[in-house]
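Let's look at chain A:
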Amino acid sequence: MPLLECRGLVRRFGALVAVDAVDMSLDAGKIRAVIGPNGAGKSTVFNLITSVLKPTTGEVIFAGEKITGLPVHVVAQKGIARTFQLCHIFPALTARENVRIAAQARDAQRWRFVGGGRVRNRSAAIADEALEHMRLTRFAGVAAAMLSHGDQRLLEVAMAIAQKPRLLMLDEPTQGLSLEETDRAVQILKGMLGVGNLSVLLVEHDMEVVFKLADDITVLHRGRVIADGPPAAVKANADVRRAYLGGSE
Partner candidate 1 sequence: MSGKVAFALTAPVGVLLPFVVPQYSLTVLIEALIFGLFAMSLDLMVGYCRLYSFGHSAAYGLGAYSAALILTHLQLPLLIGIGLAVPATIAVAIPIAWICTRSTGVSFAMLTLAFAQLGYAMLFRFRDITGGSDGIVGIPRPPGPFGMTWFQGKIGYYYLVLGCLFGSYLLCRAIVRSPFGAVLSGIRENERKTVSLGYNTRAYKIATVVLAYGFGGLAGALYAGFAGFASPELFFWLVSGRVLIMVVVGGAGTLIGPIIGGVFFVFVEHELSQVTDLWPLVFGSIFIAFVMFAPEGIWGIVTARFKQKPIVPSSAGGEETSDAAA
Partner candidate 2 sequence: MMVRERATRRTILRGVAAASALVAAPAYLRHATAATPIKIGIPTVITGGYALLGSQVIRTCKLVKKLTDAKGGLIGQPVEFVYQDTQGDPATCVRKCQELVERDNCHILTGVIVSSEAAAMLPKLEEWNAIFISHGNGDGRLTAELFVPRFFRANTSAPMGARALALYLKDAPEKKFIAMASDAAWGRSSNAAFEEQIKKVGKDLVDKIYAPVANKDYSPYITKILQSGAQGCYIALQGDEARAFYSQATQYGLAQRVQFFTEIVAQADIKVLGKDAIGLMGSSRYPLTYDIPQNNAFREAFMSEYQNEIPDWTDGEMYQALMILFAAIEKAGSPEPMKVVAAMEDLEVTSVKGPILMRKCDHQGENQGFIVKVAKNDKFAEPIAEIVKIYPRELNTPDCRSSSFSK
């Protein structure tokens, strides 16, 4: 039974059909990449899954449970962590505090008004581990806004990891990264896959990264799935080449 399943997802903005009957599934412990030219509806699919946007029709099933239309924070609590295309962090807080707040989100005692020393220590430990994982420890005490653009994106990934998710949704994690930073990110992501059966849904433009990491690929074009399968099959697919190389009708 797949961890995540999208059945017939449609989202219309007035006359524009941004997402048109998308079916997609992701098994536990696997990585699926979602690729396609700009405006293909990749981020919209992400927003539909995390219910930031309500689908016009269609369903999202996570671990066998229908989560369409649940409030955003309830979907997150189910074990889905995500990053954003336009990197979202807490600029004035230190990198460590950014990640600690993310870690605290899953702590049963997160609502404590006073005291909460233990909650703080538990979440701080997780945060330090996540920062270590993303090799950001040296920035722990620095305000997030002062980090380089690349490091900010890695920080957002660290925040996602710190949530101990079952499904990690990365929206163009390597966007704006230098070649060297991209390689580092890919190594880190590769390293994480072994740990627990963490599943990853990845929106990515960089084909090299996609073919290095993805077990399966979904190709979107103008809101519709035009190809779905392992990297090799998708590479050979004529429609994909036409959509990408601009031989569009």
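The definition used in the following text is that a contact is a pair of C-beta atoms (placed from the backbone, for glycine too) under 8 Å apart; a residue touches a chain by one contact, two chains touch by 3 or more; residues count from 1.
On the choice of candidates, all candidates are chains of the complex that A comes from, given by their letters.
These numbers come from a predicted model, not from an experiment.
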Touch assignment for chain A within the complex, options 1 or 2: 1
Partner candidate 1, residues of chain A touching it in the complex: 50, 52, 71-73, 76-77, 81-82, 84, 86-93, 97, 100-102, 104-107, 109-116, 119-120, 123, 142-146, 149, 152, 159, 163
